[in-house]
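Report on the structure given below.
All protein chains but one are shown at their positions in the complex.
Going in written order, the chains are labelled A, B and C, and every chain counts its residues from 1.
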Amino acid sequence: MKKVIGLAAAVEMIPDGAALMIGGFMGAGTPPRLIDELVRQGRRNLTVIANDTARPGVGIGKLVTAKLVRRVITSHIGTNPETQRQMIAGDIEVELVPQGTLAERIRAAGFGLGGVLTPTGVGTTVAEGKQTVAVNGTVFLLELPLTADFALINAKRADYYGNLEYSLTARNFNPAMAMAAATVIAEAEDIVPVGVISPDAVGTPHVLVDHLIGKERGHG
Amino acid sequence: MKKVIGLAAAVEMIPDGAALMIGGFMGAGTPPRLIDELVRQGRRNLTVIANDTARPGVGIGKLVTAKLVRRVITSHIGTNPETQRQMIAGDIEVELVPQGTLAERIRAAGFGLGGVLTPTGVGTTVAEGKQTVAVNGTVFLLELPLTADFALINAKRADYYGNLEYSLTARNFNPAMAMAAATVIAEAEDIVPVGVISPDAVGTPHVLVDHLIGKERGHG
Amino acid sequence: MDEKALIARRVALELKDGDLANLGIGLPTLVARHLPAGVRVFFQSENGIIGMQPLPEEGFAWSDLTDAGGSPIGAVPGAAAFDSALSFGLIRGGHLDVTVLGGLQVDEEGHLANWMVPGKMVPGMGGAMDLVTGAKRVIVAMTHTAKGEPKIVKRCTLPLTAVRRVSLVVTDMAVIEPTDDGLVLREVAPGITPERVLEATEASLIVPAEVPTMRLATAPS
Partner (left out) sequence: MDEKALIARRVALELKDGDLANLGIGLPTLVARHLPAGVRVFFQSENGIIGMQPLPEEGFAWSDLTDAGGSPIGAVPGAAAFDSALSFGLIRGGHLDVTVLGGLQVDEEGHLANWMVPGKMVPGMGGAMDLVTGAKRVIVAMTHTAKGEPKIVKRCTLPLTAVRRVSLVVTDMAVIEPTDDGLVLREVAPGITPERVLEATEASLIVPAEVPTMRLATAPS
């Protein structure tokens, strides 16, 4: 039941080549200490599933600049020229997914669905190689669940059980990813006593969180 | 932009034969005044999409007892002997849907999905007449979206724009239904000034709510 | 000993510290009372909460905090509330460690029928199909027979709840585990012999050379 562990120990659980879901949208809602520790430990050949790769020096952009990423499944790389450069150089493989489809694919994995039928992408390059299903005369793409070895989650507050509370646009992909990965590691700005977060304010119930990064001395 | 209307006027918009999604779980989270006004106005031949029909005298049970309901799409009628009696008498048609499938079908309609692939019901009577889809060797049922003419929603608090805040287990099907019906009528215990509900506490954004039932004199 | 209490006390030993559990209505609900000391289990109510507990005091009820039967409950510190879609996402997505459900029949394949009797009782499946399909472990808690008729049968004659094999069946006479090879008799209730279990069971049972007596959690004080 004890979920709080050290930052270094948490990141040591992640092997080279792991598939990581990482919360955040252009850095907002991306766990900063987990990202920095991944860079410090130099984990390599990572697959990253995330909305975007932010900018160089910001959030997931730090992983890209440090050349830790082999593959990205994402909706957007346009804000990070380094991702584009590595893609063109063949160092990084990029699978582009429409943002809403990305959210639904991640959710489907976490919710035990075999897939979802979406209209987005029909008739475009996104449809290539995908099964289509007609429902009452309308054609939909069958989009499949997306899972990962780890989800790296950022929350505003956690309690010691691991309940997570999110804040405004820093929420984004975090709740869905916390359902979808085999192991969930969460980082919060604060860890508060159990019972302090109202049941209605919990965005991710504690049972989904495997490990919670503790505050360390000297971090203020 | 003015959303607050009288109770009677709201219910007058609902014609005989309408399909209604009604929030609530055994009465908790079912809009009490809308239910009572439907009974008072004697609307007939309704289709009700809801988790259950509660008990006689409670929530949706009042509609059943008043013989306003022609058809129910629901996960459970076992707690309401009157629903069972009317079903056996052929006065009410009951379509039973597993509770999780009901939630996903309603959500799919509101989220613009053509359907979801679910493992629940495979190999049971629920699968009869339904398309199955195999994904990586696992068979799923293709379950289709469920929509309605109106959603009758119950919230703890609303603001005058129509943002809704829910409370504990009274939340249940309300948020999904508020996405899925053509017209959304919401009833809240309180209507508070715009800006009073924190953006993070909003369970249903105001743009989804068409009409909000105002407090009436004498209701305390 | 009351047969329902016996079943609940045996099932309680299957719950582990930190588990997320969902207990069906009726007999399964009793399991919560028999948890061994030091085992903290989080109970989900499928209408939208993790951390339900019995109403702690008379007069503490609130209409927005209810169980799946609509009755007032309490919530432990650290409880989390959510809507029905997330509630069943937890169940179907494999996040629920264990569900304990009542049963009408279990057959040799470990299939459960517990939601309807054609021509008689059609309450609806509620969340039962989702629970049996999605929970990591499915424990059936039921009496061994009904009106003298075996409930553990060769093949369910009642409509199935799911085609997923349940994890364990706990009755007032025995603990039975469905396996690839068939139903294995794991334990017998105090004072019950394997022979009596076989007599009260329509299905074939695999009976190991030694069948220990049922372990039981201590009764609540």
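We take it that a contact is a pair of C-beta atoms (placed from the backbone, for glycine too) under 8 Å apart; a residue touches a chain by one contact, two chains touch by 3 or more.
The structure presented is a predicted model; accordingly, all values stated were derived computationally and were not measured.
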Displayed chains contacting the withheld chain
A, B
Per the definition of touch given earlier, which of B:9, B:134 or B:207 contacts the omitted chain?
B:207
Consider the whole complex, including the chain that is not shown, and state which of A:103, A:158 or A:186 touches that chain.
A:103
From A:46, A:176, A:197 or A:213, residue that would touch the chain that is not displayed:
A:176
I need the residue numbers on chain A that touch the omitted chain, in ascending order.
25-29, 51-52, 54-55, 58, 74-79, 84, 87, 94, 96, 98-104, 107, 118-126, 156, 166-176, 203
For chain B, which positions touch the chain that isn't shown here?
1, 107, 109-113, 159, 161, 163, 179, 194-195, 199-200, 202, 205-208
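Operating definition for what follows: only the chains that are shown with their structure count from here on.
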Taking a step as a move to a touching chain, how many steps at least join chain B to chain C?
1
Whole-angstrom distance, CA centroid of chain B to CA centroid of chain C, is 29
Between chain A and chain C, centroid-to-centroid distance (C-alpha), Å
35
Spell out, as numbers or ranges, the residues of chain A touching 2 or more other chains.
111-113, 199-200
The positions of chain C in contact with two or more other chains are 49, 75, 81-82, 85, 88-89, 91-92, 134
